[in-house]
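Have a look at this one before I ask anything.
Every protein chain but one is kept in place in this view of the complex.
Chain lettering (A and B) follows the sequence in which the chains are written, and residue indices restart at 1 in each chain.
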Amino acid sequence: MSEVAVAVDDLVVEFSSDEGPVRAVDRVNLQLERGKILGLIGESGCGKTTVAHAMLNAVAEPGRIVRGRIHYAGHGDLLGMSEEAQRLFRWQHVSVVFQASQNTLNPLQRIEAQIRELARAHRISNPNALVGRAREICDRLRLDGRRMLDAYPHQLSGGMRQRVGIMLALLLQPEIILFDEPTTALDSLSQESVLRIIEEIHAKEGISGVFITHDLGIVAEVADVVAVMYAGRIVETAPTGTLFNAPRHPYSRALLNALPRLTGDPRAAKGLTGAPPKVVGEVAGCLFRERCRFQTAQCKMAEPVLTSVDADHRVACFKINEEDGRASV
Amino acid sequence: MTSVPAVERPRVVHHGLGRIFFSKPIRVLGLSIILLYILMALLGPVIFPPQIALVANPAKVFQGPTWADPLGTDFQGVSVLAEVVLGARGVLMVGIAAAFFIVVLGVLVGLVAGFVGGLVDTVLMRVTDLFIAVPQFPLLLLVASILNTSSPWMLVLMLSLTSWGALARSVRSQVLSLRERDFVEAARGLGLGTRNIAFKVILPNMLSYVAMNFMISITGAIYAEVGLLFLGVTPFNPDNWGVMLRQAAGTSGALYTTKSMFYVLAPLLAILLLQSGIIFVLGALDEVFNPRLRKGGARA
Partner (left out) sequence: MMRTIRRFGVAVVMIWMVTTLTFFLIRLMPGNPIATAYQTLLQQGMTAQQAAVQIHILYDVYPNQPVLTQYFVYLWNLVHGNLGTSIVYTGRPVLGLILAAAPWTLLLVSMGLLISFVIGLLLGVIVAIHRDTWIDNLTSQVASVFHGVPNYITGFIFLYFFTVMWPWFPFGNIYNPSIAVGLTFPFVASVAYHAVLPVAAYVFGAFGGWTLSTKSAAMAVLGDDFMMADKIRGLTSAQRLDHLVNNSILPLFTGFVLSLGFMFGGSVFIESMFSIPGLGYLVQSATTQRDYPVMQATFMLLSAAVILANFAADTLYSRIDPRIRN
């Protein structure tokens, strides 16, 4: 078995609200192996971005990490480090390609100034070299490096900004990059080129990555392992091939069925109805049961925990042996 | 005018008024302060009959607080408390009347400009711009010195004529944005005339804004009024906090003795307290009219 680059352990994140604390992430366990890409999928609002930000102990207000450990190989638990050590750890070791990368640059500074600021923040002795490197990466991303660095954010198109975001994520040569829907804002041609770049970086520099997306086709293409999230919990995790060919959790199955496929049983192509619940305070039972075709009394009583069904394949469901055909009548 | 058919529109919500006011002690405080001033204005001459209370008493010049004169006495030996209480009526009346006309004028100009549009809008807004550009207080000074009158109604007229500009401008921009909203479209669809839409559909929707502006205009008008009297531009006008200030700063000699503290501070604090009361209550008004704020409750 290869080495684990980061292990998320029993992570709980809550956002305070008027009705009480909203659990956006509940007892999440994740492992990312060195050099691998972990796909993180799930409906909008299920907590993917929150997990990514929590991995850097940077959950936005009014959120906070209630408990958990973020263990990085060679560094230990991030949450146990001093503020300053955490600050330097961020971006040098783990960077993020932001979901909202359209607006993640300070509108008042040229890109070059922002790179120099980054150099100062991370005590890089030769800022000029860093700027040169930024220009190089831009060229690799098929951006005009000189023009990019001279520009203010508002002078760039959405796709350009997205790629500038990728450039910044690569700039300090981190070991891990968290890609939060890096291709959503792009047209299919740019999507393709961004994916190519990610694969290239992945292959050449041995970077590990977490890849968050709604596009299951892309996950199938880039991820080695996939984790499915539902209402703040991981409900299934498996190697990509296994998950796509033999999903076990009813939610994963529904998610995969929502994907238009050329092959496969057309009867199985049923999307999901309803919406995930908002989790305020303690809850009992399986959170998916309201939308589940296999729901039984047991699902109301207790919450299923992740259990191994196979090597590397774990599922949180009491009804993993139900067959589609039998239940759908 | 015919009555407006039941057009769907967001309603101003009145229920829970009491709860909103009493949910924060500071609002109760604000409300009590305002009530106190209204009482002073109404009952002042009953509590302190001017013929008795304002008689000079050379034996009591610049005394500190006593049971008989809780705020001490002034340079003539008159009770400061009596002066403050008796001053309330004039100050409040002018302030409220001026605020009323400011709001009427501002809303009217803004409504007409925003609704009629075209040339009328252009002309009205140029005039408004001019009134906004001219610094209000110096203009007030200029007009006051020319008119040279101490009639409170002239004062009201001057105050309102010089301060409606900003309100007109923002009412106009609100009308422009409200016009595009569904319920106004719906009213238009029902064949309501322009005047009906302006006064029966749009105006009620700006009620909150107008009410808050009215409150703020009261403080603004009081400041300007007291300021004018303080500068001595308008002829002498007894029983007013501004005149108290002017005498405190000038002829009374209050600035040459440390014994005059209560006399000097009383009119200032009377104004500040009223302002605080209005500010505290504004928070509640804001919440009554903007239900969005109601749940958060974090704002004052």
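Rule of thumb we're sticking to: a residue touches a chain if its C-beta (ideal position, glycine included) is under 8 Å from a C-beta of that chain, and two chains touch if they have at least 3 such contacts.
The shown structure was predicted, so the numbers you read here are calculated from the model rather than taken from an experiment.
Novice: Shown chains touched by the missing chain?
Specialist: A, B
Novice: Write down which of A:V22, A:L88, A:A220 or A:V280 is the residue touching the left-out chain.
Specialist: Spelled out, the listed residue whose C-beta touches the missing chain is A:L88.
Novice: Of the residues in chain B, which ones touch the absent chain?
Specialist: Residues of chain B in contact with the hidden chain: 26, 129-130, 133-139, 141-148, 216, 219-220, 223, 227, 230-233, 245, 248-249, 255-258, 260-261, 264-265, 268, 271-272, 275-276, 279, 298, 300.
Novice: Suppose we count only contacts with the excluded chain; which residues of chain A make the list?
Specialist: 53, 56, 58, 60-61, 87-92, 95-96, 98, 100, 102-108, 117-118, 120-122, 152, 154, 168
As a working rule, only the chains that are shown with their structure count from here on.
Novice: Report, in whole Å, the distance between the mean C-alpha point of chain A and the mean C-alpha point of chain B.
Specialist: The separation of the two C-alpha centroids amounts to 56 Å.
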